[in-house]
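Let me begin by presenting the structure, written as structure tokens, before commenting on it.
For this view, one protein chain was removed and the others were kept in their places.
Let's turn to chain A:
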């Protein structure tokens, strides 16, 4: 009897400990969301403050745009190539090979180009920003900025978020172009088609309203990647291991948010058009 109650008591204690732990986790999660929106608010406020750090902004555009070019070039080309090689047999079965350029270009421009580029940027740029700001936080560089009359959010965050917001659409357009080029190369593996013909066939299908929503959503991808990278880096804890954690969670969260933003964007486009 008494042993039984003891066991029950222990169980209850264990259970309540677990619940406390779970509530703590939930608390951390929700306060995380709160922190993120606070960070977003501070960043927005500083974006519209008077002193804009133009040099740092340019430096970041270079870092984010130019330094990612090789990676994006390779991915873009292969994306077009693979899509073409994969779709060709199906279209041959239907006797619709002439639709190949249009179909592939359409899927690159509307979906594959933006999302794949954004995911790669989430990996490269998101982790880069997360690790950079994380290590600046850990080694007190952000504190040092703050005491030398520089608003760290203005100097570090605003410039990076804006640079990502502006550079990722450019990278996406570039990836689209290379994707179509890759697709043309793919079409030439089996059979031969001149570039002009391929291009004409492609753009008979694609029109401006395919472009516009796809371009608009890439600005949001860029903003999300920049913001998440900065937020994760900026809120890194103490000690070097939190730098790695910041970089890692920046990539995970940025990739996830890119997919979610894409879903929302597709829904909105679908409703409007």
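For this structure, a couple of remarks:
Note that a contact is a pair of C-beta atoms (placed from the backbone, for glycine too) under 8 Å apart; a residue touches a chain by one contact, two chains touch by 3 or more; residues count from 1.
Everything below uses one rule, namely that contacts and distances are computed from a predicted model.
Entry comment: the absent subunit's protein name, as recorded by UniProt, is "ATP-binding cassette domain-containing protein", drawn from "Gfo/Idh/MocA family oxidoreductase", "Spore germination protein KC", "ATP-binding cassette domain-containing protein" or "ABC transporter permease".
Touching the missing chain, out of A:35, A:146 or A:210, is residue A:146.
In the full complex, chain A contacts the hidden chain through residues 132, 135-136, 139-141, 143-150.
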